[in-house]
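One protein chain omitted, others in place.
And then subunit A:
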Amino acid sequence: MSATPDLKVVYFPSCINRSMGKNSFQNSDDLQLTALTHQLLVRAGFTIIYPENMYTHCCGMPFSSKGFAEANHAQSEALEKDLLKASENGKYPILYDMSPCFYHSKEEFSKTLKIVDPIEFMLDYVMPQLTIKNKKDTVAVFPVCSVKKIGKMDQLLALSNLCADKVTLIDSNCCGFAGDRGFLVPELNEYGLRELKQQIPANCKEGFSTSRTCEIGLEKMSGIDFKSIFYLIEEVTR
């Protein structure tokens, strides 16, 4: 599909996805998430606008979580400014590739930019442009906290059901990875996901989510691969 002039999107790759590459379980010919997202958007007919100074931007959440309120606001304001410009004052939707970053910006931004969370963007903007060619048998899906907070559980399930015959929606509180907390206080993640393994059916080998750091802990605690739901969409529509 070729790009149409109307189908433009501002893609803001999160700082986590800009720095963390492929997972250890991924093959060498797999794409890292930012490249995969780019390819998927192009395939869906979108022209991608990257914000100016992209490499300097972060939603501010890592600062906020640690109590650095001022650094958070500085980051968020700078991001908002460049997103405003990139989207031509809100003319184009802005795609976030992680739910927590989306939620954070939604809480922080003062202007009414059309920022879109990964689930809604895929369900409402991308899927209508693509055809499902090879639906998966069974997948596990983890709703991260920000998905619950924005009330997008049903949409996550709907999106997943488009891509697989059987979807296991993991029933859990916060996974406890909480950005980098999983590295610093690993027992919180282990405790948070203590009932994860028993929820995953024996024949389910792949799990999907919308937050990179959560996925690290999910992989560790489930024993199956966990990655962005963008991979699932890319694969079933390929």
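Criterion: a contact is a pair of C-beta atoms (placed from the backbone, for glycine too) under 8 Å apart; a residue touches a chain by one contact, two chains touch by 3 or more; residues count from 1.
Definition applied: contacts and distances are computed from a predicted model.
Peer 1: From the names "(2Fe-2S)-binding protein", "D-lactate dehydrogenase (cytochrome)", "TldD/PmbA family protein" or "Dipeptide transport system permease protein DppB", which one matches the UniProt record for the unseen chain?
Peer 2: Matching "(2Fe-2S)-binding protein", "D-lactate dehydrogenase (cytochrome)", "TldD/PmbA family protein" or "Dipeptide transport system permease protein DppB" to the record, the invisible chain is "D-lactate dehydrogenase (cytochrome)".
Peer 1: Given the contact definition stated above, which residue among A:C101, A:C175, A:I200 or A:I233 touches the chain not shown here?
Peer 2: Per the contact definition at the top, the residue touching the missing chain is A:C175.
Peer 1: May I ask you to list the residues on subunit A that touch the chain which is not drawn?
Peer 2: On the subunit A side, contact with the omitted chain comes from 3, 13, 15-24, 32, 34-35, 38, 42, 47-48, 50, 54-58, 62-71, 74-75, 145, 148-149, 173-188, 191-192, 212, 216-217, 219-220.
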